[in-house]
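A single protein chain has been omitted from the complex, and every remaining protein chain is retained in its original position.
A and B label the chains in the order they appear, each numbered from 1.
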Amino acid sequence: MSTLDKTPVKRDEILFEYLVRLADDRLILGQRLSEWSGHGPELEEDLALANIALDMIGHASGLYTYAAEIEGEGRDEDDLAYFRDDIDFKNFQMLEQPKGDLAYTIARQFLFSLYSYLLYMELKDADDEQFAGLASKHLKEIRYHLRHSREWVLRLGDGTEESHRRIQDAFDDIWMYTGELFEMDEVDKKAAEEGFGADLAKLRKPWKEHVDEVLDEATLTVPDDNQYMASGGRTGFHTEHLGHMLAQMQFLRRSYPDAEWT
Amino acid sequence: MKESANGTKQNEWPLWEVFYQPNNGKPFEHAGSVHAPDAEMALQNARDTYSRRNEGINLWVVPSDQIVASTPEDQGPFFDPANDKAYRHPQFYSVPRAAKKRK
Partner (left out) sequence: MDEQKKLDEFQRRIDNGEKIEPKDWMPDRYRKQLIRMMSQHAHSEVVGMLPEGNWIERAPSLKRKKVLLAKVQDEAGHGLYIYSAVETLGVTRRELVEEYIYGKAKYSSIFNYPTLTYADICAIGWLVDGAAIVNQTMLAKSSYGPYSRSMVRICKEESFHKKQGYEMLAKMANGTPEQKKMAQDAVNRWWWPTLMMFGPPDDESPNSAELIKWGVKSKTNDELRQSFVDRTVMEAKKIGIELPDPDLKYNKETGHWDYGEIPWDEFWEVIRGNGPMNRERIRARRKAYEEGAWVREAASEYARKKKLRDEKAS
């Protein structure tokens, strides 16, 4: 949604918007995670990160496909992924940040997987059969992402001095992007009223409690909420990283739009 | 910890043997091995490495150095005695034709 777009009104329009937001989050994070392929710290972790990336892109693909179907204008998942600009992408800013070192990748994965887990626990009961079905299917995989990233937070936090410093830095750097995960805008409110959206503000407490618990066990300090918090991903307002990522991701498909690429 | 070729002290995660159960009720089979720092990560690495195509529904991981294996020298005393006990094998018994069919 650029600054020019109107808030959706009809149920289908709201559902479309809601699905695209979730899909954008997952595509962008999946794209970042896939950058690890061939460059992981050990072969086993290369495989693990690729698995999470594949899940993320798979989830995005399922959500885009359903969104396109709801929209009914003949678009498909690739139209949504490849033919929208950065001001049309609705992902959280946290997810477009460069992959950083493994500490950064893990800290982000943990915070986002925990958020996704709590969110999808709600969405699996969404008042829309197909959406609920997708959510409960994806929930199984999210549960594993949470387990994997949580275990790594513990190991890096309570590992060596260097790993402790690196992951503490990572949490400190990311923290400013956690605020917008729980913001409720018009779309979120309407989606909740329609029975297929979650009350995000309510997720904040259990999310924070679990983050506190895990970071404490990992001997890490939870960053202060009282700092500048980024906002705007859901309206198409992004950091500069997204444009570069999309330029890379979309260039081939856009250069030859009439060619078949599937 | 051995000195690494580039002069840094690099340690290597221990090796674990991975077993998976292909289906409910089936015996576990050896899949291969993974390196992992501890049991939890060994289990996760086993999952990410050996069940990418839903090969198994359950996994076991065992530190490789905990596996006790028979040696080739054992082959005679361990396995030969069983060789002359044909009565342990179903092929030892003949079954009437009609009974066979009912299977």
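Structural remarks
Basically, a contact is a pair of C-beta atoms (placed from the backbone, for glycine too) under 8 Å apart; a residue touches a chain by one contact, two chains touch by 3 or more.
Everything numeric in this text was worked out from a predicted model, so none of it was measured.
Taking every chain of the complex into account, the chain not shown here touches A, B. Among A:Glu42, A:Asp88 or A:Asp199, only A:Glu42 touches the chain left out of the display. Annotation: of B:Gly25, B:Pro72 or B:Pro90, B:Pro72 touches the absent chain (contact as defined above). Where chain B meets the chain that is not shown, the touching residues are 4-6, 8, 10-13, 15, 32-35, 37-38, 41, 49, 52-53, 69, 71-72. Against the chain not shown here, chain A presents residues 27, 31, 34-35, 37-47, 50-51, 53-54, 57-58, 60-61, 64, 77-78, 81-82, 101-102, 154-156, 158-160, 162-163, 166, 248-249, 251-253, 256, 258-262.
In this section, only the chains that are shown with their structure count from here on.
Averaged Cα coordinates give chain A a centre that lies 38 Å from the centre of chain B.
Interface of chain B with chain A (complex): residues 13, 34-37, 40-41, 44-45, 47-49, 52. Within the complex formed with chain B, the residues of chain A that make contact are 42-45, 47-48, 51, 144, 147-148, 151, 155.
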